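One structure is given here, and the rest of the page talks about it.
Missing here: one protein chain of the complex. Every other protein chain is in place.
Presenting chain A:
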Amino acid sequence: MFSFRGCGRWVAASLTKQHPPSARLSGENAAPGTPRFDVVVVGGGHAGAEAAAAAARCGSRTLLLTHRADAIGQMSCNPSFGGIGKGHLMREVDALDGLCCRICDQSGVHYKVLNRRKGPAVWGLRAQIDRKLYKQNMQKEILNTPLLTVQEGAVEDLILTEPEPEHTGKCRVHGVVLVDGSTVFAESVILTTGTFLRGVMVIGLEMHPAGRLGDQPSIGLAQTLERLGFVVGRLKTGTPPRIAKESINFSILNKQTPDNPPTPFSFIHETVWIKPEDQLPCYLTHTNPRVDEIVLQNLHLNSHVKETTRGPRYCPSIESKVLRFPNRLHQVWLEPEGLDSGLIYPQGLSVTLPAELQEKMITCIRGLEKAKMVQPGYGVQYDYLDPRQITPSLETHLVQRLFFAGQINGTTGYEEAAAQGVIAGINASLRVRRQPPFIISRTEGYIGVLIDDLTTLGTNEPYRMFTSRAEFRLSLRPDNADSRLTFRGYKEAGCVSQQRYERASWMKSSLEEGISVLKSIEFSSSKWKKLIPEASISVSKSLPLRALDVLKYEEVDMEVLAKAIPEPLKKYTECRELAKRLKIEDWGCE
């Protein structure tokens, strides 16, 4: 598989507006000129981009179909990636050579690892991202992926054919029909339609059919899926208004500074693109009783809040926070949208009041007294398909070779979408090659937890990842995602580059070697005390201590050990990541 990449034989993907390159097509059983691909991905959001790139990495000729090619990689809600649980998912996507970590390392403006003091199993990598840069970098990556073609167009229907007798399912998907009536044949189809299935935008009492601000919803496709017998549910989500940066009085607000140095997301990056001192700060302010008042007095103008459709409990609108937890001050984080962006994203202020009331509410918040609202917040209601209708490989039970990934399965979040995208892309490709599916279990990764929860329990609210969902949290750490998944991805799916595979192999053998060396160094506790006076080693213990036991002390790390015993330990501190991982590997063991 890997020889395909970088050998230059394949034409780099090209952006074609409804004119796919006919040179690649075979004419058998098809109308002349009908394009034919191994994998067609419908949707260019975070799930779609990862799915298309993963299928192409696995060696499938892949077509990414999207409403607007210039919206690929668009971050349509918050300007940040990662967090606790979500950061875990991203590291696993990266371990499978997915895109989001690498793009974040090239686009972040404020990197911060959360939960530093609560143990390495729950560290949460997070960054504020420059929206524009992310989109640019993602589009560059997608358009330069070998075997991957991008085409603009809205999908209206699926082409179905006889099922394969050796699999379950009542029919098999064989391609898609676009709104203009043209068709594309495909061996596998992945739907990553996000909030576009019968999407409706809500501000106040106004409702507009739309998938995202300024984009048309998919109605025909939703009808097709319902006709096929898929059980459809409805969910809602929302996004806050955007505020003009220069209209905010930051000087009276709490400032949150980023990490210095920033920790990169990707296993293959040593550093991120931005200079630590060039990073942007975030600011914290709070709601107050005046905000509660405006919300409560205007509930009759707010149809989104009254609807029975389930919204996320953990990403609540300001209305539901006020209703469920009255008389409290709620946090509002003011986050930059980008280096040269004039917009601020008020995280925590998701709202669907009529626009003029939104502005009124904003201006009674400290620091925002003179704030100018550039774009109102709005709610989105959309169809999702009960994810119990898909297998752990994300293929549907009903229609063979049809895969779902992202919000269509009832999840929320860029990271959850990206994680499903990678798995759907890999499996759509493996299915074409008639190879067994690539399934991650709950014991192997957060991706496994996510997909297992979805496919066995379903969900009735937008599903988001938390570390509390993982039973094996102590082993499923952000630091070791590569040792859990990279080798499987390389051998079973073929979705991992040679470079990454070699890096992960080196890391794995260095860790094993390091631990056996640490086991072999043994001194009396009094000698250790002399070597490392700053460690609280009890000298009353008569048994000799290994270097591995000493490393368990909170105040001891590999640097300290190597200073005390340069030979043979010094070489394990040359790679900072290796030194850190040795400490972590040793930390939780008894």
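Quick note on the criterion: a residue touches a chain if its C-beta (ideal position, glycine included) is under 8 Å from a C-beta of that chain, and two chains touch if they have at least 3 such contacts; residues count from 1.
Please note the rule applied: contacts and distances are computed from a predicted model.
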| item | value |
| --- | --- |
| Which of "5-taurinomethyluridine-[tRNA] synthase subunit GTPB3, mitochondrial", "AP complex mu/sigma subunit domain-containing protein", "Aminotransferase class I/classII large domain-containing protein" or "Carboxypeptidase A1-like" matches, in UniProt, the chain that is not displayed | "5-taurinomethyluridine-[tRNA] synthase subunit GTPB3, mitochondrial" |
| Per the touch definition above, residue among A:166, A:277, A:340 or A:554 touching the missing chain | A:554 |
| Among A:68, A:167, A:255 or A:328, the residue in touch with the chain that has been omitted | A:328 |
| Residue of A:96, A:121 or A:253 touching the missing chain in the full complex | A:121 |
| Options A:207, A:244, A:339 or A:474, residue touching the unrepresented chain | A:474 |
| Positions on chain A contacted by the hidden chain, ascending | 78, 84-85, 114-115, 117-122, 124, 312-316, 321, 324-325, 328-331, 333, 347-348, 397, 457, 466-469, 471, 473-474, 554, 587-588 |
